[in-house]
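Of the protein chains in this complex, one is absent; all others appear in place.
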Amino acid sequence: MKVDGARTFAAPRRLVWEVLNDPKQMAEVMPGVESFDVEDDRHWRAHVKIPLGLGGLRLSINFEKTEEREPDFARLHAKGTGVGALMDMDTQFHLSEADGATAMRWEADVRVAGPVGSMGQRVLQPIVNQQVKNVLAALDQQIARASSKT
Amino acid sequence: MSETTVAPEHPLTVEEQEVKPGFIGQNVPRKEDQRLVQGEGVFVDDVKRHGMAYVHFVRSPYAHAAITRIDVSKAAELEGVYGTLIGEEVAATSDPFFQIAPPPGGHVKDFALAVGRVRHVGEPVVAVAAVTRELARDAADLVEVDYEPLEPVLDPERAADPATPLLHDDVGSNVIWSGEFDYGDYDAALADADKVVRIKRLHFDRFSSTPLETSGAVVEYNRGTAQWTIHSNNQFPGFAQIMMAPALRVGIDKLRFVSQDIGGGFGNKICTHVQLVALCLLARKLKRPVNWTEWRTDQHTANSHGNERVFLDVEVPVKSDGTLLGFRARMIDDCGAYTRYEPLGCIIWAQVTPGVYRWRNIRVDFTQVCTNKSPCGPNRGYSRMQHLWFTERVIDIVAHELGIDPVEIRKRNYIRSDEMPYETPNGCVYDSGDYAACLDQALALIEYDGIDERRRDAEARGKLLGVGIGSTLDSGTNNFGQSTILNPELQFSGNNEVATVKLDIFGEIVVTIGTTPQGQSHETTAAQVVAEILGVTPDEVNVRAGHDSYWNSHAGFSGTYASQFAVTGLGAVKGATDMLAEEIKQIGAAVLGAESTDDVHLEGGFVKRNDNPEAALPFMACGAIVNANNAVLPMEARSITLNCRYVYVPPHQLPDKERKYGNLTLTYANQIHACVVEVDPETGVYEIVDYSAVDDCGIRINPQIVEGQVHGATAQSIGAATHETFPYDEDGNLLTPNFYDYHVPHALDMPPMKTGYVESPSPFTPLGAKGMGEGGGAGISAVCAALQNALAAAGRPIVYDSSNPYKRVWELLRNPDESRALVTVEDA
Amino acid sequence: MLLAEVEYARPSSVEEALRLLAAHDGARALAGGQTLTNVMKARAASPDVLVDLADLDELRRITRGADGTLDVGAMSTYSDLIASAEVAAARPILTVVAAQIADVQVRNRGTLGGNLCLSDPTNHFPPLMAAIGATMTVLGASGERAVAADEFFLGVYMTAVAPDELLTKVTIPSAAGTGDGFAAVTIGRDGTCIANAAATVSDGQARVALGCVAAVPVVVRAAAEEDAVVDTVRATALEPPDDVHASAAYRRHLAEVLAARAVRQALERRS
Partner (left out) sequence: MEPIAAKRITVTVNGDSHEREVEARRLLVHFLRDDLDLTGTHIGCDTGNCGACTVIYDGMAIKSCMMLAVQADGAAIETVEGLAANGELHPLQKAFGATHALQCGYCTPGMLMSAKHLLEHNPEPTDEEIRRALQGNICRCTGYVNIVEAVQAAAKGEVGT
């Protein structure tokens, strides 16, 4: 399932780039992160409990940064495993300067397999949209916070 | 083209029929019901054994992936876990299942658990056994399996493309079997035609009968005798044993199959030998009985789907008066990830090559491919259903495009009753039937005469009304020789079934049969036949419930499948009972001092002298004498056992492998269905407002039971035509893995159903009866035809798929031209 | 079919229930369990603690105020609604819709509160409550608050009820001067909704809530006549899911048709 969009942040590209490429700051943005370890600058691991209302969906996710062209492009692969669910996500974003602010184009290809994927296919789309909204909102705040520090 | 009926090459033997008035043909109450209505049946999951372990299968979440690592240690450490089984152990301790297909298709390696690679979502990868069901499930969650995902193959039309990834490397392609079927003179028919109707593509969707009881087993291993006792709901133990014994590297006698009550099968419980082997290995490894209960989701994702089939480049030469001269088509059958009963589906359809029609020039290019979906297997109407739907769809599209009345074109092209027995272009012999008479009845039942008025009335309510007709040829009693048309090396032909009937020491009449009934009332109908012959009542006949290899009343083809019990099962019962009757008469004659058995007869539980009915010997005395007092008998009578075993063998011949020609099955029951739908043009929602089904299965042993089969089969085909389908997403996840998304007809969904019957006795069977029960397919055709008829008023779209949920009907309404583009008519 | 380990508590008071929900991370209220149990069987979601509300009779009362407003306890089952004379008198559409949900066995256990708190896009009651302008009473440690239906549904399986809160009752305004309608296309007769629409008309205005075309019911307002409603729905941005039962386009189309039908019913039933 593919989702994409565009967003503008009232912050310089360098700062947005830093937030997006700093695992620790990304951890703040992701939903339901319970623990987060950085293996190296390309590999991270997170244990999350994605809030789904009916009870959280626990996943342990391995992130790998598969491509990076500072300061305008990065590609991230995330593979999550949990009881009854397998999540596979490939995301990429392009940053460009838009007079002082930063424009981000992003796209993600999300795949959920396992019983949860089959049972939940009915509601998968709205749920993914929901999570994306949350992440982007959190990203706004994170960037705001980061720029206020500087 | 020839319109004359060719006589069978080898005339079939016609068995004598002395069907006396009595219990045959009566609605005798079912023996099975007493226990079933009290919840006292014994279904497989009701079987319990001391120390029994519960098994849970870890299943693949991927449609296609390499298994790179399996770690069961965390699961094994969990308290209450007895042990596990993984693919490597299976590969080391058992062999891949025997393959029906010739090479290269036959190079498929199918083990009891995935070995190195998974090929469909839900494929069993690891088996975990624990002290409770819940613990087994907990432990399964602790098993770690790493996969390297591979590109899944999901589109049957692209599977054969060399650019497509392979499922089974050893096969070298995704083609399991392919062959040409060429009958009559198709080119001459084309030259002779006034018009040629072409249809680019028709699609028969995946679905299955989804029996309410899922598969399961309790397997015990006796270490002393190295023998397994398999309590299961497998419906074809004969086939399961042939598949399992070599895989387990043992003789057939090491596999004892036991079943009592089975909660529906419809063919879907034929191919459980795969899981059964895993359970056998586990029971031996853990030294304890194991219980496996398949859950609904497992059944939908990994049990046995009905074959999906695509019909391409269809070409139909027609005379301007609507006479159909033949057809040509390319057919691609999708059998899913593994070939278990397949590729038998590649030949079973040929039992009904021309359907109920007289076209005699037929050319079919048939290919079966494998894909990363659930394996397919027999499903009520197995392989014929897809083909018959195709023939009915073709007839209706031709009528629709040439402006011929659907009733008229059928009447013109139906095989006529005076042509029976009718030999088809491929050498099958339709034993009897009167399709036109069935159609007349079906139309009368839905009051077809008043249909125009009802159409106007529906229009007034903003609805589009449509009428449709469908047919089924329920071919029964397979000739397994047809398998040699697929693979000349196979050593299968004919068919058989076994029954024993004995008179026991206190005069009890005890019957055992080799079949595995799942609701077909074998106990009752067998008792009717025995009672009829022995001159007692069905209540006095004890028919053992279910199946047990230890009864020694089974043979290689024993089971309940392919519409054959009324012929094979009851044929065996009749044979054994005739033998017993003769022995009872011998005892009677000897004791009553009659000259010969011709001087005595059986009546009311006695052997009586014809000349003096007072001189009578009760059955009880016969049983007592032979079993416990045989010294009173003259020497010549001491060989009598009053325990008679009979193997019914149908009069099949070997087919001609090269010409793909011969009699592939013994009987042809038929059903003609008529259906009236009302479509809401705003939403595509439709309702079946009237429905009739007329059945002809020859002599009806128990009319109520026959009618019950008609009702049930119809409900299943209405489900298949409307909401029942097994679609996959682009990653190969099944989208309808449960009854929430896979909507089967509920009581509220079923239309009022009217049934009728015609009795055309089969000249080829012991009782003039025909196997029946797979008649449902007609409903799919009838609904499709009715929809096309209703939508004719809305842009004349073509109904091209067997499955028509509301969304598809709405698409047809929204964009009729898209489907119309599938069809062209040409003046020849 | 087999649940993961879970702890169970059956409080005898609402206060006790709230305390339990607050005290245990991963605790969930168990109402009728007609969805939650199934989700747990699939282990798609596994609460650590179930707080069974079965003994909280105060959550199962149905009362009608002097002004005709109806208070329905969140633990009232669909069967309770169908059997209730107060409901039939105050807002007959509730009786009609409750009788279309699932089947007898589910209606005997499933509750209004559960249906609303689940906030499944295919449920019947969320759009109905949004259309008739119901108010939800949510109780937590910090006290009670009233949430309008419009603000109650936050997303799929997400509502304004926090993990440590309970939906206690639903307040439904009197039907006086209004008419209600509900139209749905379902899988089979009275099966799961593919799309649905609920409508209320009063003084020439229609308030229509569309179900199954977004994560939460989409409320539109228009003049109380079919064409105006259809035009408004057509102009509304919807995010219908594309699933095995319907394409997004089909759902968008059904939203228009069903909105018109719901309004037609509402006009016919206007009291």
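Read from first to last, the chains carry the letters A, B and C; within each, the first residue is number 1.
Definition applied: contacts are C-beta pairs under 8 Å (C-beta built on N, C-alpha and C of every residue); 3 or more make two chains touch, one makes a residue touch a chain.
Treat the numbers as computed from the prediction; the structure is a model and nothing was measured.
Undergrad: As a test of the contact rule: which chains in view would the missing one touch?
TA: Result: the unshown chain touches B, C.
Undergrad: Decide which residue listed in C:7, C:58 or C:242 touches the omitted chain of the complex.
TA: C:7
Undergrad: Per the definition of touch given earlier, which of B:238, B:519 or B:684 contacts the omitted chain?
TA: Once the missing chain is taken into account, the touching residue is B:519.
Undergrad: Could you please point out the subunit C residues that touch the chain left off the display?
TA: 1-12, 16, 20, 24, 27, 30, 33-34, 37-38, 40-42, 49-52, 54, 79, 102-106, 108-109, 190
Undergrad: On subunit B, where is the contact patch with the chain that was removed from view?
TA: So the residues of subunit B touching the unseen chain are 27, 29-30, 32-34, 36-43, 45-46, 48, 133-134, 209-214, 261-264, 266, 293, 295-297, 518-521, 704-705, 707-709, 711-712, 714-716, 738-740, 744-748, 750, 753.
Operating definition for what follows: only the chains that are shown with their structure count from here on.
Undergrad: Which category does the touching pattern between chains fall into here: line, ring, star, complete, or other?
TA: complete
Undergrad: Going by the contact definition above, tell me which chain pair has the most C-beta pairs touching.
TA: Looking across every pairing, the one with the most contacts is A-C.
Undergrad: Determine the centre-to-centre distance between subunit B and subunit C, using the mean Cα coordinates as centres, and give it in whole Å.
TA: Taking the average C-alpha coordinate of subunit B and of subunit C, the gap between them is 44 Å.
Undergrad: Cα centroid separation between subunit A and subunit B, in whole Å?
TA: 50
Undergrad: At what distance in angstrom does the C-alpha mean of subunit C lie from that of subunit A?
TA: 32
Undergrad: Mind pulling the subunit B residues that touch 2 or more other chains?
TA: Expected reply: 141, 297, 735, 740-741.
Undergrad: Among the residues of subunit C, pick out those that touch two or more other chains and give their numbers.
TA: Counting only residues that touch two or more other chains, subunit C contributes 4, 42-43, 243-245.
Undergrad: For a test of understanding, state which residues of subunit A touch subunit C in their complex under the given definition.
TA: 51-57, 83-85, 115-116, 119-127, 129-130
Undergrad: Help me check something: in the complex, which residues belonging to subunit C touch subunit A?
TA: Interface residues on subunit C, with respect to subunit A: 4, 26, 28, 35-36, 39, 42-47, 118-122, 155-159, 214-215, 239, 241-245.
Undergrad: Using the touch definition from the top, list the residues of subunit B that touch subunit A in their complex.
TA: So the residues of subunit B in touch with subunit A come to 61-62, 121, 141, 149, 297, 301, 729, 731, 733-735, 737-738, 740-741.
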